[in-house]
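Only one protein chain is missing from this complex, and each of the others stays in its spot.
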Amino acid sequence: MLQKKLFLALITVLIALSITFALIRNIPGDVIYSRALTIASEEGIPFDIAYERALGLYGQTLEGSIFSQYFRYIKNIASGSLGESIFYKIPVIQIVLKALPWTAFVVSISVMLSFFIGTRLGMLVAWKRKSFSNTFVTGYASITDATPDFITALILLIIFAINLGWFPLKGAYDISLTPGFNGPFVISVLYHAVLPVSAYTIESIGGWALMMKGSAVDVLGEDYITAARAKGLKERRIIRKYMGANAILPPFTSLAIVFAGMLGGAALIEGTFAYPGMGFFLGAAIGMRDYTLIQGLFLFTTLGMVMANMVTDLMYYILDPRVRG
Amino acid sequence: MKKNSLKIKDKIIKLKRKSIFISLVLEDKRMQIGIIVVVFFILMATIGPAIFPLDLRSDYANRYQTPSFKHLLGTDFAGRDTWSMLVHGSRDVMLTAAFAAMFSMLFGILVGSIAGFSGGWTDIILMRIVDAMLTIPSFPVMMIMAATFKVSNPVGIGLVLSLWTWAGLARAIRAQILSLKTREFIQVARMLNFSKFYIITHELLPNMMSYIIVNFIRSMRGALTASIGLMYLGIIPYTATNWGMMLNLAVFQTGTIYVPRGIWYMLAPMGAIILFQYGTLGLASGLEELFNPRLRENE
Amino acid sequence: MENKKGLKIKELTVDYKVKEGNLRSVCDASFDVEEAKVTGLIGESGCGKTTIVQAILDILPSNGYIESGRVIYKGKNILELSPEEQRKCRWKELATVFQAAQNSLNPVMKIKDQFYDVFEDHDTKLSHRQIMKKMEEKIRLVKLDPGRVLHLFPHQLSGGMKQRAVIAMSLLLEPEVLILDEPTTALDLITQSYIMTLLKDINEKLNITMLMVSHDISNVAKLADKIVVMYAAQIIEIGTVEDIFYNSFHPYTKGLIDSTPSIVGDPSNKKPIAGDPPSLINPPSGCRFSPRCKYAKDICFKVFPVLKEVENNFHAVSCHRWQELREFMN
Partner (left out) sequence: MKKYIISLLIVSFLIVSCVGVSIASEEKVFRTLGGWDMPPAYNGNPFAPGGVGAANDYIYGKLAMYRPLTADFVPYIAESFEEKNNTLVVKLKEGLYWDDGVPFTSKDIKANYIINGGISTWSHIWDSLDSIDSIETPDDHTVVFKYNENRSILVTNYILTEWQKVAEHIFAKWMGPAEELITLRKQYKEQKSEELKKVIDEKYTEFREDIRSFRPEKPIGVGPFRLTRVVGDEMLLEKVEKYPGIENLEVDRVGMGKYTTNELAWAQFIAGKVDIEKPATPRDVVDAILKAQPKMKHIPVPDFASFCVVMNQERYPFSDVKFRQALAYIIDRDKVRELALYYATTTEYICGVLPSVIDKWVNTEILNPYNLDYDKANLLLEAAGLKKDTRGFWCNDKGEKIVLEMSARAGYSDWIIAAEEIARELTDFGIISNVRIVQGEIFGETLAAGEYDMSIEFSVFAKRHPLEGLKRLYSPGEWIEKCSRLDKVVKGPNGKDMNLTDLVTELSKTFDIEKQKAIIEKLTWATNKYLPVIEFLEKNSQFFICDGVRVTGWPYGDELIGGLAADWRLYTVKWMLDGILKPVAK
């Protein structure tokens, strides 16, 4: 059972790798030019000088045909090495290990938070179909759905960081603190995470609410809900333990996908808050055509997803006795 | 003679169904809103441009005007009428969204139904691919595709968009098929060994029509926002009237978000998108209830 | 006769709002459910039995509502109680065993917990141990092994076991009145009769008032003291089992009895009633049975017969011609 799961997961990862590999190797583009432009503007030097400098810095080489590269790549991964970043000349793993935790930290909190709030909201709405809250949730969902996440992030930033000055503008922690497990640092980290987290959360609550509403409405048709009412159970209990416990199952299954989606889609929000996560390196890597780095980052989002999938499977097993047989 | 009367009979039944259907539609508030909105946008995309001529000539002095009779939604950073830009932009936006939804439904149904129906290795393999697709973060992929592809017409854009949305659908469709497979009428059909194709097209899909329609609308909503993202990334050839471009220019390029006067120019495309989302959402859930009476009971 | 703890249903009328218009699914129904007795409510499916049950418990679907009528229990009309009072009174006073009871168990909760909820929400001042004792006792009452069943999930039980579990659940708070809506449908005959005998001795042991709703008259007859016959949203005859079986005045009742197969006896003399029950949206103007009634005269088609008591002990019938008919019907 478990072996089978693992095996299938492995295949998934492999396919994902191959697809991304094929994709990545087909990116066209003259990196040097764009890099030169940034240098020119950063250092305020003439373009031609900047261009030469960029060439000197970033001129990159890749040996072998696509296929030989592919097999080398797979072999390396099998032997546990992600190779060296073409651009930065340091092991990819080093970069990933530095960036991933931040993204994972923010994203997982947001996913959990939004799932919690969203599903609660969905239940409520399902129970009181005709009430105002229904229109409210639908409206909320369509608004957040229509507002690109980076705009939400920007608005949050302007309100809470600029105008109200409640939260820091950017970054993951106060530079004057020494990273490590010490009180001030942890607090500062949490403090800095507030805005990014809320940006993600606000964006995704609506979706959860709608999903939950959908399945909750289905459940409401079931006899055991009527029975529960006839039993004279308190409303809260019926909503939570009878409607909720059953309705949560379908949304729960899509938890993993959403998680992975956020893991990869982090770029723009992270950009807005200058958050030192995967987003930055993903953007940079794609911009620089740093194939190994892109692949490394993708590999980890893929792994993240697969793992999340397994975890949700496991929890589903706990949540729904029927699958236990 | 008898045949004839029979024909008449089920005609009558059909009519009756239809009338009930309509009465149901009229029943549901959200449904009405949804239909109104959608119709509104369709009109906007079709006859709108004829009614509101587009003048892209810039008029710097009159930039960032607030709504007035002259400019229903005010003017943009170059003093052009926001409303007429919205109207002229709507066609491409709608088409793109529609095509994207269509393609992703197409792939989704194809893969999903094959996997779900034939089961076995086919199923496993297809599902692995689907999972793989789902594990690849769509945003960077879009970035990459933005650099790789050179698409210009709504069809092409729709295709690119659908490439990363069909997987989820395939999964859902498969699940549906699996649950349907256990139903008697399918069992019977299999016993009478009809061809798979026949069963899928004549037995399974019709029974999932409601689901498919609802999801079509859903993915259309998704596609709309995604296409805006594409414009942001510059994958779509630039058109001043594309809502995505308008939003992008408003927020990022011209920093309208900081210019109180210009807020209208920013809200216009956003509002349009929100309205569309809200309408389609209502329509979708309305239809869902229509097709699934069970939901109606506990209204 | 005294009937304090029993239920009195008075002029109960229930409507459903549907697309086609107003559907009167219970029309001016009045009958008593006597204390410690078993009252059977008989009728073809769709005649409004279940609606009556839902009305009594006031858990009608959102598009149904009680047009008029009262349900008197312990001297007060429980339909007028506040939602909270109603909630409190449910299960403690009137418990229900629902149609297709298998589905009335929450699939993701252990039987134990589902039982426990009932105690928790009706503030019984019982300790945990006492509660457990009660549960086990009730489970035993339905001939199940508490040690096992309580710790299982619904999907791990067989249909019959579920049914019994549900019955046990309904008895948890020792209710005065127990309403059983089609308690045995969707079960095989052996289990059916088993459940029936079970109910019988529950009724005797706890002398609990029972309202048993069923379409299967023979089944109900086994334990009912009194039978209420419904047809097309109306009550057409009320009487003791004897009355109904051997001395019924209403052609429909008669037809119903004749048409029911009994395990004993020769199946050849079954005469099913011709025709279909009328639509409740626009019912026939006169006697609702008239279209199917072979004794119908034009008065039957025109005038609406009221339920009137005939002869002794509460035997009541709604038919214009019962006197003439009684001779050659029985």
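The letters A, B and C name the chains in turn, as written, and every chain counts its residues from 1.
Just so it is clear, a contact is a pair of C-beta atoms (placed from the backbone, for glycine too) under 8 Å apart; a residue touches a chain by one contact, two chains touch by 3 or more.
This one's a predicted model, so the numbers in the text were calculated from it and none came from an experiment.
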Omitted chain's touching partners, listed by label: A, B
Omitted-chain contact residue, chosen from A:Lys5, A:Arg25, A:Lys170 or A:Lys234: A:Lys170
Missing-chain contacts mapped onto chain B: 56-58, 60, 63-64, 77-78, 146-147, 233-235, 237-240, 249, 251-262
Touching residues on chain A - with respect to the absent chain: 27-34, 37-38, 40, 42-44, 46-49, 51-53, 55-59, 61, 85, 87-90, 94-95, 98-99, 117, 120-121, 140, 154, 157-165, 169-173, 175-176, 198, 202, 205, 271-272, 274-276, 280-281, 284, 287, 289
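Note that only the chains that are shown with their structure count from here on.
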A-C compared against A-B, more contacting pairs: A-B
Chain whose Cα centroid lies nearest the overall Cα centroid: B
Centroid-based (C-alpha) most distant chain relative to chain C: A
Between chain C and chain B, distance of the C-alpha-averaged centres to the nearest whole Å: 50
CA centroid of chain A to CA centroid of chain C, Å: 56
Centre distance in Å when chain A and chain B are each reduced to the mean of their C-alpha atoms: 24
Where chain C touches two or more other chains at once, by residue number: none
Sites on chain B at which at least two other chains make contact: 297-299
Footprint of chain C on chain A - complex, ascending: 222-224, 226-234, 237, 241-242, 245-246, 319-322
Residue ranges of chain C touching chain A (in the complex, touch as defined): 57, 59, 86-92, 95-96, 98-100, 103-109, 117-118, 120-122, 153, 155, 169
Chain A-facing residues of chain B, complex: 30, 124, 128-129, 131-141, 143-145, 147-148, 168, 221, 224-225, 228-229, 232, 247, 251, 257-258, 270, 273-274, 276-278, 281-282, 285, 288, 294-295, 297-299
